[in-house]
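In this view, the complex is presented without one of its protein chains, the others remaining in place.
For chain A:
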């Protein structure tokens, strides 16, 4: 079982930013990914998350070669991959409360309403979000609190793979350690595969089982 990028080349508006990149994330494994700014790390994450169509190469999810991106991929396939982005502000709808933010992916696939509240409460608790925070909107919480809500949202579908794109770079040391601990606990419970994209050698050597590089 694995999430694989195989010979992926990708870019935007004809401008190539990633050439022939291959990467495998096995179940239960934590893979570190590093590389200089502009080397295409985020683009590789977007391709793996089925958000961006590669110009060449393909993504294989648990042995199944994926055709298409975004809504062309069945929801049951897309929800096997969770993503945690660098900027929680840019990745959250300012109109939603944190509780609705966490519940949104469940509502999007018409999850039974009576089971949503329980799942949100469970994840909020694991991410250390108290009830008074869950009723607030993004502008009324700190970056660290918002990123913890985004983490809860990323885990809400029990993804088999979680992609973290510089997800702790803007967090203080304590929040970074908390986010990593929540992810590691989920991984131990479910055998989730994790990709950690980071510039920080200390973080990668502590968190990842192995580190690969994009050039």
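Following the convention adopted for this analysis, a contact is a pair of C-beta atoms (placed from the backbone, for glycine too) under 8 Å apart; a residue touches a chain by one contact, two chains touch by 3 or more; residues count from 1.
The definition used in the following text is that contacts and distances are computed from a predicted model.
S.K.: For the chain omitted from this view, which of "Nickel import system ATP-binding protein NikD", "C4-dicarboxylate ABC transporter permease", "ATP-dependent helicase Lhr and Lhr-like helicase" or "ATPase" is its UniProt protein name?
M.R.: Answer from the record: the omitted chain is "Nickel import system ATP-binding protein NikD".
S.K.: Touching the absent chain in the whole complex: find that residue among A:9, A:24, A:60 or A:169.
M.R.: Hidden-chain contact among the options goes to A:169.
S.K.: Considering the complete complex, identify which of A:40, A:54, A:82 or A:144 is in touch with the unshown chain.
M.R.: A:144
S.K.: Using the document's contact rule, name the residues of chain A that touch the chain not shown here.
M.R.: 36-38, 86, 128, 130, 132, 142-145, 169-178, 180-181, 199-203, 205-207
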